[in-house]
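Rest of the complex left out; these chains stay put.
For clarity, chains are labelled A, B and C in written order, and residue numbers in each chain start from 1.
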Amino acid sequence: MNLFGLYVPGGTWLHRLGVGWKYLFLLALTVPVLLLALPWPSLAALVVSGLLLASTRVGARLAFALPWALWVLLAVLAGYQLAIERPDLAVVVSANLVTAIYASRLLTLTTPGPVLIDALVAALRPFRRLGVNPERVGLAIAIMVRSVPMLLDTVAQVRQAARARGRDRNLFALVTPVVVRAVGQAQATGAALAARGLGES
Amino acid sequence: MIRLDGAGVTVSLPASGQARTRVLLHPTTLELAERRIAVIGANGSGKSTLLRLLNGLVLPSVGQVRVHGLDTARQGREVRKLVGFVFTDPLAQLVLATPADDVELSLRPLVRDRSERRAQALQLLAGRGLAHVADQSVYDLSGGERQLVALTSVLAARPRIVVADEPTTLLDLRNRDQVRDALAALEQQVVLATHDLDLAAEADRVLVVDGGRILADGKPAEAIGAYLRLVRG
Amino acid sequence: MPANAKSSSATDLALIAVFAALIAAFSLTPAIPVGPVPVTLQTLAVVLAGLVLGPWRGFLATVLYLVVGFAGLPVFAGGSAGLAVLAKPSVGYLLAFPFGAALAGALAQAFARWRGARQYLGFFLAGLAASLLIHASGILGLIVVLHLDLSAAFLVDLAFWPGDLAKMFAAAAVAVAVHKAFPALLAVRRLVPAA
């Protein structure tokens, strides 16, 4: 599992656009239509996000494919709204949902993970006065990103150990050692950070 | 009795993403019948992979591994009842938070009654001089105590073969002797991987693994000699 | 590490980061898409963050998880990401996570001195309270985003209860075991005598 695995390299204008602008697009496409709840604006936002996504040239499947479960969901939701005689809401809800998915893809498909994190840390700078330390947050994110594969590795090891003892069907017996080891690992990492003079406020 | 046969047992990692297919164990045919078998070799040579084949934690990509006639691929659960596995890192192996709880977990399939189970667990721990830490957190044990607890848990399930992956690293001389004696005293067949050449020298048979191949296989003196020549040139 | 080792802010930082990762890992594992909002192990991890780390660090771990997800790393259910999740039906659940963790943590700290079955019960109740909070907020989100009426939203939410109840039983048991392994985690912090 790779947290940075979504990015599709490319040279289109959206790939080059600053992260801040992409966030603005994202919000502009999703929030107003949520508040307005009118069919035409919702459809317009869907079309615009679709066009923008097409302009990234990441390939139709990656860009537009929706999981089958979502189609079922859309059908049920639309059915419900039609049943209570609100066809306008059927359109609004379905369109907004798909817009939200496409809008987030605009960001994640065209921006490498490390760039996202740098942008986030930069965005935190104004909050320094409120006691937020962007450097520490950046370090925490780096440790978090590194810990996800580590935890999945622990899960695999623990499952092996449990299987070796024939006890692999018990959720509690699987989750407990993962969490216990996560805490042990975190304490070791904390000591290692402190020993290197890092991460102390 | 353990057999690696078919056309020779091979373990390979399938290509995934950018990574290409990688062979962790090249075609190998083996019959392990001696009572004490040691596996030695450099870091990353394939010792752990070989050991994990023996209880079906790793499955052959080609060929078959049979333990007392059972196929590890098809009868994994039964094989794992026969084969107890001691991991290098006892913390990865200890499932519950205290030694008593952990040994009890191993006894569950064997002993129905709860208080009887607890009593047996405490008795087994006491037998290894661990009574005083039975209810302490495994995180507060020293390395040696952890390793002994792990061994106790594995033996509690009464396996017929014990496989141990570097069971004496992190241990001081006394604890190393203790784990070594504990392993030596077992009536079961023991297969262990180790970097401790003194420990390997006590085996009946030593396998030297290098780059996923059995490089030498025989009496301890010859095999260890071959390993030293390999490493120190 | 001995208990009087400097329980430093570096360790707090690492604990927060690792639990944020744990929530991410549990959000990604089995996302079963039933209905508008997927069934995940997220609530298990969120409540555990509170029960294990206490209110403040539990809250921060969950906030870190959300912030990283908002920034665009695929840590939400089904690997989705970005601020656009604010427009998704699960938004109410998601935004309540930090407060759920904090609530569970605050109650757990109160029960931490209890032992055995009483501690288990206390942790379970703490998890239950957190779940109620998360579900209430989740219902609100369903109403806003999907324009459901209260009873329909309630029915959708009801589908999660059996699973979430089971998760709270598991969370309490796991938390008891973790505190057995690390008795000092929820202890009220004392200053280390300097000399």
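Criterion: a residue touches a chain if its C-beta (ideal position, glycine included) is under 8 Å from a C-beta of that chain, and two chains touch if they have at least 3 such contacts.
What you see is a predicted model, and the numbers here were worked out from it, not measured in a lab.
The complete set of protein chains in this file's complex follows the formula A x1, B x2, C x1, whereas only one of each kind is placed.
One rule holds in what follows: only the chains that are shown with their structure count from here on.
More inter-chain C-beta contacts link the pair A-B than the other of B-C and A-B.
A straight line joining the Cα centres of chain A and chain C is 17 Å long.
As a whole-number value, the distance joining the C-alpha centres of chain A and chain B reads 41 Å. In chain A, the positions touching at least two other chains are 176, 180, 184. Residue numbers of chain C whose C-beta contacts span two or more other chains: 177-178, 181-182. Only residues 52, 55, 57, 76-77, 80-81, 84-85, 87, 91-97, 105-106, 108-109, 139, 153-154, 157 of chain B touch chain A when the two sit together in their complex.
Considering their complex, residues 96-98, 137-139 of chain B touch chain C. Remark: chain A residues 1, 3-6, 23, 26-27, 29-31, 34, 37, 67, 69-70, 73, 76-77, 80-81, 84, 86, 89, 92-93, 96-97, 99-101, 103-105, 107-108, 111, 113, 116-117, 119-120, 136-137, 139-141, 143-145, 147-148, 150-152, 155, 171-172, 175-176, 178-180, 182-187, 189-191, 193-194, 198-201 touch chain C in the complex.
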